[in-house]
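What follows is a single structure, and I will ask about it in a moment.
Shown here: the complex without one of its protein chains, the others still in place.
For clarity, chains are labelled A, B and C in written order, and residue numbers in each chain start from 1.
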Amino acid sequence: MSEMQEFIVDTTNKILKKHVAKELIDASEQGEWSGNLWDVLVESGLVSVGIDEDFGGTGGDSTDAFAILRLAGKYAAPVPIFETIIAGWLLAEQKVETTYEPTSFILDLDNDLTGDEFTLKQVPWGRHVTQVVYIGKINNQYKLAVLPTEKAQVENNQNIAGEPLDNLRFKGLNLEELTQFEVERDSISEKVLNYAVLGKLAMMAGAMEQVLDLSVFYANERQQFGRSIGRFQAVQHHLAALASETAVVLAALNYAIVAFEEGSMKEELSLAKMKISEAAGTVAGISHQLHGAIGMTHEHQLHQVTRRLWAWREDFGNEAHWAKKLAKAYIEDNELSLWDFITNEKRGNVHAGSTI
Amino acid sequence: MSEMQEFIVDTTNKILKKHVAKELIDASEQGEWSGNLWDVLVESGLVSVGIDEDFGGTGGDSTDAFAILRLAGKYAAPVPIFETIIAGWLLAEQKVETTYEPTSFILDLDNDLTGDEFTLKQVPWGRHVTQVVYIGKINNQYKLAVLPTEKAQVENNQNIAGEPLDNLRFKGLNLEELTQFEVERDSISEKVLNYAVLGKLAMMAGAMEQVLDLSVFYANERQQFGRSIGRFQAVQHHLAALASETAVVLAALNYAIVAFEEGSMKEELSLAKMKISEAAGTVAGISHQLHGAIGMTHEHQLHQVTRRLWAWREDFGNEAHWAKKLAKAYIEDNELSLWDFITNEKRGNVHAGSTI
Amino acid sequence: MKNLDLPVVKFTPEQNKFRMEVRNYLKSERESGAFETTADSWMTSYSPEFSKKLGSQGLIGMTWPKQYGGQERSAIDRYIVTEELLAIGAPVAAHWFADRQSGPLFLKFGTDEQKDFFLPKIAKGECFFSIGLSEPNSGSDLASIQTRAEKVEGGWLVNGMKIWTSGAHHSHYMITLCRTSPKDEKNRHAGMSQLVIDLSADGVTVQPIQFLTGEHHFNEVFMDNVFVPDNRLIGEVGNGWKQGMAELAYERSGPERILSTFPLLQEAVEHLKEQNDVSALAQALQLVARMWSLRNMSIGVAQMLEEGEDVSLTASLVKDLGTKFEQAVAETVRLLIDTTPSVTSEKLIDRLMAESVLHGPGFTLRGGTTEILRGIVAKGVLAQ
Partner (left out) sequence: MKNLDLPVVKFTPEQNKFRMEVRNYLKSERESGAFETTADSWMTSYSPEFSKKLGSQGLIGMTWPKQYGGQERSAIDRYIVTEELLAIGAPVAAHWFADRQSGPLFLKFGTDEQKDFFLPKIAKGECFFSIGLSEPNSGSDLASIQTRAEKVEGGWLVNGMKIWTSGAHHSHYMITLCRTSPKDEKNRHAGMSQLVIDLSADGVTVQPIQFLTGEHHFNEVFMDNVFVPDNRLIGEVGNGWKQGMAELAYERSGPERILSTFPLLQEAVEHLKEQNDVSALAQALQLVARMWSLRNMSIGVAQMLEEGEDVSLTASLVKDLGTKFEQAVAETVRLLIDTTPSVTSEKLIDRLMAESVLHGPGFTLRGGTTEILRGIVAKGVLAQ
């Protein structure tokens, strides 16, 4: 980790530790906006990392941003930091200055906006963002466009983690007047998925770290039959499995991030998504078995991370979805034997720039 | 269980307990013929149960035969009793008197015997049987035929359990002169599979009972860190899982047998095969984990049953094979909702005869 | 090792006919809007109105003597009704414990007065019970409970606290395990008794424990000098542990240990059938094979219970396997069908998936954790 990155991680950690209490997450799930937390993150420049200062960003690279998102996942920070960072990257690439406003994005290639009434379905944090970066068709042309939410009617909906996933009904918006850019379907889709999947994977890895921490704490703390439950073999097995899964998830994540940073990422994204989405359910399940009844209560913190794991593992397609995608590519585009495929390293001599 | 069946089970149990020692199985896997055991089984009439006395059988019904096969599986009896019983049923249905000779059968619908040189591949117990009931084409017509093995050249091969699975090269056999019967492809195939799958499932259930017995014995016997390993939580979990799987396998088997006996069997066969083949691997794996290193030795008895479970679970198609078959039928032939399908009981008012 | 074979139960034509009647009744109720299908409905879907309807149809306390409002039907008939209710995900949480545990407990250990007083009301679907067992820090070690009942003139004075009490905020009574004499370390299970506590009595306070979804099913029940008259003691003083354990056998092997997530499986199978997706349907049907086998087992145990045989081992086996199966449904289905699990979704499969995932961890915890069950089973098999 570079010194710069250590500093960013340290700062982020301090901010989130201080500002994200269980009650804040509860309130957010009840519909409140975590305004204070958001303001602090904005002021610290954390919602615009990976964007060059020329476009109003904070600088740093995408690896720094993924490190921030990993912590956001760990603390279950109830703000659209993931969406804002990635929307910011997409806009900066179109040379749009970043605004520091809470921003969402949605990739919906089958959608075609026409006329002056249309709906965006399942927009993450829809009710709380001031703009949505939409990637889909407008009048039958693929566009990346910025939709201000001011005039949108919000239909509340939420994912399994209680995060907003709202339908936005737009009315009276002039599609011609939007900030918008023509894009090529496949390349924009790949780009958005690269950012989004990696970002979510980082958040999932962070959430798993938190699950492990909570489990270790509980196993040390909780007494039964006169001794701490960490001394029971079954509980030890649970802890070992949690530690194993977390470590292997980090190994998947870190390799994918390095490949991305170096501009050589190919199947690493699929493989990391496949492994990490699979691990999410394992980790959540084991931690609940370990925590017993207390972990099933709203009062305990565990569910705030496990529900996020259950939600996030499905985002942008779960492991089975990506496995099928990879299988198709493997059959169609790949001439290598499996071992050649696994050890095929084009990395090490590629050094693409990583600041966006 | 009827009194008659209790008597049969009791007799079989006594015979197998007395005659099937580990050394006998070892010798069989080395290629020896378990002649003594076979003779006792023949004399007791156990290889011809379920065949009417009119055709030289011992009487009794198929349920009795499945009870015998369950014990044969439990003791890993190294003789072609499964093959002989089922071949006997198939012949009796064609009014061929049963011979008490060790007999194998093979269902190979894609094979077409012509001329005077042909090969039967992977014939169970091929080297030790005097005849094979062949179900497949002869000169492009579906037939059930009896092939004497006298003139066949044997190419030794074996399954993962060390049971013979030999290629028989026939030469100079006059196909015209064989005892043979025209059969209808689909109905004969279904019939043979019904008998064969149920019989093998009974053997697998018996093998699982044996695995559980061996495991319980070992857990009580083996000492570590100064106490019997049955007192360790991890070992207890293993034992509980073994008992659970064995019990649920018996529940699957017994329901399928009753349905068969009543002539109402439909998807019960697939469901039982799917569950029991799945359980076989679980049970074998857990028992080895429980036994540790000793279970990996040839000296210990465990592998004689676990290797059979690993072999038998693949016989006549494994669980995935049957699941696909059932899925196709479910899509094509079934109008019921899942719950209607599961609870669809035509039984209870059907009383088909069961003696073959 | 004891034989693990269970009886094979064949439903009679009459039973199958009865099943179809119940099924059609429930379908028409659902169509008329009386309820919506949910996963895990027996734990979470509460409707006193619907319970009353079931009572009026004779579907509660079905096996009990007619003299107490029952129908004197067989355990298998009751099994059929239970299955149908769960398979359609009907709202049965209100009367569940009264029907499953409290009624049978009264029949076995209760006085005539208790039977006369409670059973007809339960059977009508008008009287709901909770079970007061766990306490803070008792964890899996129920012998360590501290709620105590002190003998006073004409009754008992109860002080203490129960936790994880399902439905106490709706129920009329709670069957409460209390210490009636001090703990004896040599016989840790002695000295406990079961008392029926009126949840509206003075000194009783019910406080919600929010479920992780924010839903309210569980409670803490505080008892501060609650007076319980002598005629509300069940069975014998000091015999509470044994009575309570017998009660638990009823709850281990029923269809509710297999079918909690069945509505999701059904929805998934219909979807895959429509899609003609043989490969994915095959994987879903592998779950059906597990379920079919488990169901055979569970019906076999029901039959043994009916015949008064000891099912402590086999019932534990069913629960261990069944609850794992219930969890496996969601984890398998999500790999076969793309969903966005959400309790607020308008898509049925998304909602059932959310319910199944969120409630999933509880399946292997409630009614004896996996660890406890496996301990019981292991001791059972090792001893044989």
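Basically, contacts are C-beta pairs under 8 Å (C-beta built on N, C-alpha and C of every residue); 3 or more make two chains touch, one makes a residue touch a chain.
Note that the structure is a prediction, hence the values are computed from the model and not measured.
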Exercise for the section: Give me the visible chains that the unshown chain touches, in label order. Expected result: A, B, C
Exercise for the section: Write down which of B:44, B:94, B:111 or B:158 is the residue touching the left-out chain. Expected result: B:158
Practice task
Name, in rising order, the residues on chain C that touch the hidden chain in the full complex.
Solution key: 279-280
Problem - For chain B, the residues touching the chain missing from this view - result: 29, 122, 156-160, 162, 165, 222-225, 232, 234, 281, 284-285, 288-289, 292-293, 295-300, 302-303, 306-307, 310-311, 314, 317-321
Handout entry: Where the unshown chain meets chain A, residue by residue
Key = 209, 212-213, 216, 219-220, 230, 233, 235-237, 239-241, 243-252, 254-255, 258, 270-272, 274-275, 278, 319-320, 323-324, 326-328, 330-331, 337-339, 342-343, 345, 347-349
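Please note the rule applied: only the chains that are shown with their structure count from here on.
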Handout entry: Chain pair with the greatest number of C-beta contact pairs
Key = B-C
Problem - Rounded Å distance between chain B and chain C, as computed from the means of their C-alpha atoms - result: 40
Fill in the blank from the handout: Averaging C-alpha coordinates per chain, one finds the centres of chain A and chain B separated by a number of Å equal to 52
Practice task
Name the residues of chain B that each touch 2 or more other chains.
Solution key: 233, 237
Completion exercise
Touching at least 2 other chains, the residues of chain C are 371
